[in-house]
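Each remark here refers to the structure printed beneath this line.
Removed: one protein chain of the complex. Kept in place: all other protein chains.
The letters A and B name the chains in turn, as written, and every chain counts its residues from 1.
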Amino acid sequence: MFDDRSPIYLQIADGIKDDVLSGVLKEDEQVMSTNQYAAFYQINPATAAKGFSTLVDEGVLYKKRGIGMFVSPDARAKLLDGRRQRFFAEVVDPMLAEARMIGIGVDEIVAHLGERK
Amino acid sequence: MIELQDLTVRYGDTVAVDHLSLTLPTGKIYGLLGRNGSGKTSLLSVLASYRKATSGSITVDGVDPFENAGVMRQTSFIRDTLDVNGADRIAKVLDFAARLRQGWDAAYAARLLEMFELDPRKRVSSLSRGQRSSLGVVLGLAARSQLTILDEVYLGMDAVARTAFYRELLADYLDRPRTIILSTHLIEEVADLFEQVIIIDRGRLVLHEEADELRGRGVTVTGPAAAVDAFVAGRTVLGDQHLGGVRAATVYGRLAPDEVQRAQGAGLALGPVGIQDLFVHLTSTPAAGPRPQEALR
Partner (left out) sequence: MSESTLVTTNLLRFYRPIGLWLGSAMIVGIGIALTAVLSVGDLRFSLWLMIVGSAAKYWLLAVGIMLTGMHLRQYVSAGVTRHEFLAGAGLFGLVTAVLFAAAVIAGHGLEQWAVGLAGPLSPDYPAIAPVTEYLHVLPVELGYLVSGTAITAGFYRFGALPGLLVLVPGMLPAAVSEALLAGGPHGESITRVLPFGFAVAVSLVVTAVGAVACHRLIRDVAIRRATG
């Protein structure tokens, strides 16, 4: 369910972010409670809570006292923005480095992209 | 709050727990990991008031638990010997618990018996190893003690029974939070349930951390020996393997993204280290070598 590479709470946070981006979770929609999350994924509730509080800190979720956690109204936009900014540094640049290593020129890449447009 | 200060447990010349200090806030699920002979059971015995420490102090919510009725009433210690009358039938064992334990939930106990497929008419002495463990789980969970200590209760239980146990444990904890200390060898199976992990080795504390922080706390670096040597220089290396000119080093610590790129650039392969492997590495430094806690500095 969760892998060994990073803390589960980060994986939880990333999972929820993905759901928001993909539209599975809509803005102002209520998220499962930490206890429900814990029971569903068979993890300690404190871990789920940490994931949620990370998202609250990042503005992706907000808390309605006595009711639960909800997706922030501007969450999707915020996440898209962040992903956009990191896209070139984390996805494109490594791709270019790999291309360089195996001898593929930028022109070749552009041509390929042209076909895919 | 459970506080251990400089706790030492000695049996004649043998030191089982060596000046151990630990602070455990109540209400959490703790995983206690340690090899056989690490002092785990002695530590748990002291916590449960089954044994007095040789020196040092232990307090549970400010009081010494040893022979303290208030603390002992609220403590359940389940170990493989079960500490019940072997000649009794299971029903009688549960009846005894119901009479003696204030918070005992008989209905819950009955449900658990069914879940583990235990026949209340069977005598404890006639149970298989796995069934005894299941009974131990029933006794530990149905008591709902504020301090529940389960010492390797899974021994002999098959995977199905263990899964049921973990599921029940979490469900009941979510319903009624309390302090639960689980000692186990089967770390990978149950690590997700821990809030904090305590590792002890040779009577000393090796590590006490949030369980989740341990995930990704180790990296295996594999590649040509020279490149690996260069990369791991200055880092804490927990384990090593060589095959021909290839070296695989297990490094303690997390790599930053730029370090990851550097490693990949140097032609090194990086792999995750599960908590179980981390535990093995942290507790298997040979007796003559540096102690694990020193290795972590």
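We adopt the following convention: a contact is a pair of C-beta atoms (placed from the backbone, for glycine too) under 8 Å apart; a residue touches a chain by one contact, two chains touch by 3 or more.
Keep in mind the model is a prediction, meaning the values are calculated, not measured.
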Contact set of the excluded chain (shown chains only): B
Touch criterion as defined above, residue of B:Ala69, B:Ala107 or B:Leu243 at the omitted chain: B:Ala69
Touching the absent chain when the full complex is considered, from B:Ser57, B:Thr81 or B:Ser284: B:Thr81
Contacting the left-out chain in the complete assembly, out of B:Leu100, B:Val160 or B:Ala269: B:Leu100
Residues of chain B (touch criterion as defined above) contacting the omitted chain: 45, 49-52, 66-69, 72-77, 79, 81, 83-85, 96-97, 99-101, 145
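Basically, only the chains that are shown with their structure count from here on.
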Whole-Å gap between the CA centroids of chain A and chain B: 32
Chain A residues within the chain B interface of the complex: 2-9, 35, 38-39, 41-47, 50, 94
Complex contact set, residues of chain B against chain A: 28-29, 166-167, 170-171, 174, 192-195, 211-213, 215-216, 261, 272-275
